[in-house]
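Left out: one protein chain. Kept in place: all the others.
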Amino acid sequence: MLQIPCPWCGPREDAEFDFGGEADIQRPADPDALDDAAWADYLFMRVNRRGVQREQWVHTAGCRRWFVVERDTVTNEILQASTMGRRP
Amino acid sequence: MSQPYRLPRGGRIDRGAPLQFTFDGRTIHGYQGDTLASALLANGAALIGRSFKYHRPRGIVAAGAEDPNAFVQLGRGARAAPNRLATVTPAAHGMQVRSVNAWPSLDYDVMSLLGLAAPFIPAGFYYKTLMWPRRLWPLYERVLRRAAGLGRAPSGPDPDRYDYVHARCDVLVVGAGPAGLAAARAAARRGARVILADEQPQPGGSLLASAERVDGVPGHAWAAAAAADLAASPRVTVLPDTTVFGLYQSNLALMVERRREQPGDAAGTERGARTWRVTPRRIVLASGAHERPLLCANNDLPGVMLASATAAYLHRYAAAPGSRAVFFTTNDTAYRAALDLAEAGVPVAAIADVRADPDGRLPAEARARGIQVLAAAAVRRVLGRRRVAAVELCSLDGSPRGVVECDLLGLAGGFAPALHLHAQAGGRTDWDPALAAFVPRRSNGVHPAGGAAGALGTAAALRQGAQAGASAAAAAGFTADAAPAPPGGGPELPSAQDAPDLGFQPYWVPPNALGRVKPQFVDLHEDVTLDDLRLTLREGFEAVEHVKRYTTLGMGPDQGKLANPLATGVLAELQGLHPAAVGAPRYRPAYTPVALGALAGRSVGALSDPLRATPMQAWHQAAGARFESVGQWRRPLAYPQRGETVHDAAARECLAVRRRVGLLDSSTLGKIEVNGPDAGEFLERVYVNTWKRLPPGRCRYGLMLGEDGMILDDGVTARLDERRYLTFTSTSGAAEVLAWLERWLQTEWPELRVYLTSVSEHWACLALAGPRSRETLAAAGTDIALDRQAFPHMTFRAGRVAGVRARVFRISFSGELSYEINVPADQALHVWETLLECGRPFGIAPYGTEAMHVLRAEKGYVIVGQETDGSVTPLDVGLRRMLSRRKDFLGKRSLSRPALLRADRKQLVGLRSDDPAQVVPEGAPLVDAPSRRRPLPMRGHVTSSYHSPALGRAIALALVSGGRASLGERLYAAAPDDRWIPVRSCLPIFYDPTGARLHV
Amino acid sequence: MQRYSLPHLIRRGLRGQRGWTRAWRKAAPKPSYDVVIVGGGGHGLATAYYLAKLHGVRNVAVLERGWLGGGNVGRNTAIVRSNYLWDASAHIYEFSLQLWEGLSRELNYNVMFSQRGVLNLGHSAHDMHGLARRVGANKLNGIDAELLSTEQIARLVPILDTSAAARYPILGGTLQRRGGVARHDAVAWGYARAADALGVDIVEGCEVTGIRAAAGRVAALETTRGEIRAGKVGLVVAGNASVLAAMAGLRLPIQSHPLQALVTEPLKPVLDPVVMSSAVHVYVSQTDRGELVLGAGIDAPTSYDLRGSFRVIEHTLAATVELFPIFSRVRMLRQWAGTVDVCPDASPIIGPTPMEGLFVNCGWGTGGFKATPGSGWVFAHTLAHGQPHPLNAPFGLDRFAAGALIDEHGAAAVAH
Partner (left out) sequence: MDDPGPSTADRGTTLVERPFLTHVDLRLDPDDRGALAAVRTALGLRLPLEPNTTASPRPLTSPAVIAANGPPRIEDGAGIQTSHPDLRPPAASVLHAFWLGPDEWLLLAEPGAGGMLVRVLRAALHPRAAAVTDLSAGATVLRLRGPEARAVLAHGCALDLGPAAFPPGACAQTLLARAQVLVAAIDARPTFDLIVRRSFAPYAAAWLRDAGSAHGLRLARPRAA
């Protein structure tokens, strides 16, 4: 079982979290300006890295915050976890 | 007393507690403290099963979890326990034990004739044959399946319960042999919280199976005292009978603790088990080592045993494993066992030692005792039918050294560390040439010690154990000086005799000079022979994983604990490779098999998965509702009255709503408050339609898309005040929609000042619908003005209903005048009952989801998940006009992709069957014209279909390719019974198309 | 190739199994091939076989980084069926199923394809709705499909808990009788042997580490055994598709997830058909050896780790015990995982890429074993002609830009 370090709550069991895929995928500011291929790129295309990946998690059964994790997708080792900044 | 092989003295058995059990109907006598295996041996039963493939006679090989043969069936009926290992199953009075894989009896097994065909059934046999003729494969397969398998599954639901516990500790020690005990003590003395688990019922490990002394007392006594000392410490949990079966990610350790019978149980009843889920900071692996067998012909006959096992039966159980022994060895350990046997009165006829010059202390002792020691010698072949009768000895150069009669052959091929858990967790290993085995490298928080680290000898085990315990504790933050009161007495490092140098010499493949005698089994359980390995290599399956899969080596219930370490050496020698280049097949959980019920733990039956309840759940039950599953909810489907079917009831409920008034429990709907200065802006981004200009007090239907443009969820949103909206979601979408909104807010638009709060559980929701709902609501008592002008359609009001503060929404999913009354859940039942009471003069009926579905279908309202399936856009269901052109929203860009604009997309239409009484089956495909041709192009399918009581005819909704453009066309629905049902498409609205009834 | 036949087996048996030769040559890579297939799994090997057999392209290599068949083909629960929902899927999987029916003969290798039926359970009205829809669609596509009542299911699999009080009540189900299981390893070995016999070089222990292009066209592969020039390259590496695509500068709509499975100890036969419940993520069959083979749902995070999270297994087993109460005392023997390549629409990608000469066959996710013969067949066609076959034309990479997804999970169908 993977222990995931929530930057707020500390390490918890993976059952408390949901995975949100690669981090740093920005929603295009003006979707209409993109052609179909560029839009598909944003929607579907992923690096799916073998190695260290920046990714998003949410502490669903805990503080409900989304945060960013750096994890090695081969060893599952988590190198870092950081908050996404607070609102408002 | 019929225990001819029971020794008069010794053993860790309780001679004051005799017991008996049956084995294949035969009575076996034993004592408390026996395992099934030791009792069987004491009774002289050598043959205990038939092998998996060739049905050869098999006996007991080991004294622990590594035995490849001793699988038996325990108990009967629902409590039957298949494939239990006799070597680790405690004997209990009254048990019924049966052999597996033999018919009609163990002695005369018909399938053993297969053994004769063995030369024709080599590894990979099945892949090369049974292909002709193709038709016959099912028949061949039936025969194969009958012959395969081992035990029989229980015949009924498991009557046992399994417990489950989470635990944390600083140091988990696996194994309570000398190494483990020393480690636990060292760690605990430094203040660490320790869990010490051992699969055996008693602590001591190998100490139980020898005459060694520790700290001047017998090893077993030392172990018992050391464990008791540890158990007395509040920081230490000692768990006997507990196997660590898996080491998972983040070193999560899974253990299973067996629980034996309870007072009043039939004897030998397994009472479920307790699963321990341990999160340790560090792990000491003190799991010992497994002895390796040696190859010779017929090395599988009952009576062939590991040398260490002979000593274990002798010392631990006072059971003589034979009456005349021969040993075959590569090192000195067999001499110890031989001497002990001789001491106990079992003559040892000979020791065949592959070493040219065995001259250590132990060989000298053996010679001195008059045991014949043959140097540079091997056992060539074992003779006998159902058990060992003699062995054929020869020199390594092939010259015969005689045939020696015996009924026991002890094999001592060296030791392989039990590094399974370490390797499961991805730990590295190194090849230790002195040991000729892989040893674990300390890594990933696992500290190996003792036999598991390749140490032979109790002194070394104690020393390494103490070191590992200390270093594990230190790594977990505990050092010697920080030590609080040490548990127990005794020195940290007890004294023991150091083992002599064992002088190990590898012996993998018998030299060619010995001739190709067969069969020589590498894996006893899987009946894999040396010749199978040769053939496998010849056919090019050289990688160890290929060998495994082609021969099934190591794939039995023993997972090759004995076979795999042997096979590595054998394969290396056959290929002329270094053993490290051959490697070992990958280790996986479980170390020993673990019951599925134990892994399910408490999550069974009523606790398997939460069943969620609305405040009215008990009322529904009492009213005789029939329920349907919707996610974790059970919602009332309908409320049948005497003699009514669900269908009748739903029809009656529909009419009640259309003509009078009905009441639905829709508390399961998701409800989210969207709160903040930017709430309107936020909704604009996530919904297809506009929100900022919705005036407070008003409601609007909204549609939410995924970024791919597909419908995600729908529902009404009300504007509570300037900065607050209340959004309703579908029941099944409740959690998902909240998560979706929260995600966008936090990850993409953190600048929006919006807070989302789920109020789903706080507000119960009662939908009062029908032309007389206004009167009913008035009768129930409300301070809200209900007349049409004061409270029009698509608005909401706050006030009191039946004395309870409520939010009342004039929204409708039925097409009738309707009030969705939200009240705090803890007062909802009161309101529900009051409405029903006050509605009685108006003919009120509670209605369920079936009627709700029919009513909305009559109006052509879609249900997300029924009309949509993740591939349906708002355009497809005719909601184009809802899409705002003025703003961007999630999914908008996707809608202009070419495939989503095609004219032949499936679009929502209504269907009327030609025969108004004919309800088209839901899910039925639609075609242009009936035909027997296949594939037959499909135009679409029926998404919803009902008999409409209000219209007195069948109605349906469907998704039909190009449907909107060709309303009125004739289509045919294919019923499951292969009839064609003629239908005509129409607008998807059947009742009150102008919506007049909503605005009354 | 030594043809396997009864007389042949008897002769070998009489001669102490001496005369056997390698099932496939231990080929060393040549400097150049017309077509190089990357990935020695079922799909790659089948592709090579059909290229050589049907299209006369024999200067072909299959490069496998480890030992052949060690990927998902060697670690899947081996369920074969064709009852997919959408036409495009139904056609390709049904074509594949028909190939399965003759595969042992075709390869002269018994892949033990056992058509004992695949039963899908429905536990709610919503499930039943989806199942009915699928049966209707399957029948029009010429795929055998039956809708079963609870009573029929109770007769077919008496050990299921079909009582109304069950936590996951069984309201009905569908049965595809022609579905079943096959011996997974044998499929890889059978194709390898047959492809080798047609001249295909099967190179094990050869990892592709780079893809070189010249003038926008694929030119050569860098491997741990040196550079290999190639006219065309087919990437058939399942869970590693994104890693290989990245070598060509491409991103794919693929996520790699661990998918876990386990076997129990062997039992005498208790379960005949394959039983699947997508609602609770359980699928189980009993092999000819007697073990129960159970599969779980994917682990949510992407990962290339071959272990997976234990809680996924626990969940599956809890649901399994609810469905099959008698399995509670049966014991888990071994548990493992594979890395599956999941597409957003749970359908594969088979076709050209933006780099000329470079083709992909991936995205089969949790359910590509059943497609092995069909996938190889259409991919061979695609490589040979540079054009997809009509069967795989809907499965191009271009469907993502066009929005023409073939959404097999959204549409209440199930994976595996």
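Just so it is clear, A, B and C label the chains in written order, and each chain counts residues from 1 on its own.
Following the convention adopted for this analysis, a residue touches a chain if its C-beta (ideal position, glycine included) is under 8 Å from a C-beta of that chain, and two chains touch if they have at least 3 such contacts.
Since this is a predicted model, take the numbers as computed values, not measurements.
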Task: Visible chains in contact with the missing one - done: A, B
Task: Contact with the hidden chain (one of B:Ala167, B:Leu383 or B:Leu537) - done: B:Ala167
Open item on the list: For the chain not shown, which residue from B:Arg6, B:His220, B:Arg258 or B:Arg274 touches it across the whole complex?
Closed with: B:Arg274
TODO: Among B:Arg441, B:Arg698 or B:Arg724, choose the residue that contacts the chain missing from this document, as touch is defined above.
DONE: B:Arg724
TODO: Would you mind spotting which of B:Val804, B:Leu895 or B:Val942 touches the chain that isn't drawn?
DONE: B:Val804
TODO: Quick one: say which of B:Arg612, B:Arg743, B:Lys887 or B:Arg984 touches the chain that got left out.
DONE: B:Arg612
Open item on the list: Please output the residues of subunit B touching the missing chain, sorted low to high.
Closed with: 163-168, 237, 239, 259, 262, 274, 277, 279, 602-603, 606-607, 609-615, 633, 673, 675-677, 720-721, 724, 726, 753, 755, 757, 759-764, 796-799, 803-805, 807, 824-827, 830
Task: Absent-chain interface as seen on subunit A, which is shown - done: 8-10, 12-13, 15-16, 61-65, 83, 86-88
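Definition applied: only the chains that are shown with their structure count from here on.
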TODO: Just give me the whole-number Å value for how far the CA centre of subunit A lies from that of subunit B.
DONE: 28
Task: Separation of mean Cα positions, subunit C and subunit B [Å, integer] - done: 22
Task: Contacts with 2+ other chains: residues of subunit A - done: 1-2, 18, 36, 39, 43, 75-76
Open item on the list: Can you list every residue of subunit C that touches 2 or more other chains, as numbers and ranges?
Closed with: 305, 309-310, 344, 401-403
TODO: Report the residues of subunit C in contact with subunit A in the complex, numbered from low to high.
DONE: 240, 242-243, 246, 251-256, 300-305, 309-311, 344, 400-403
Task: Residues on subunit B engaged by subunit A in the complex (per definition of touch) - done: 248-250, 252, 277, 279, 426, 676, 707-708, 739, 742-743, 745-748, 750-754, 888, 892-894, 897-898
Open item on the list: Considering only the defined contacts, which subunit A positions touch subunit B in the complex?
Closed with: 1-3, 18, 20, 26-27, 30-32, 34, 36, 39, 43, 56, 58, 60, 64-66, 75-76, 84-88
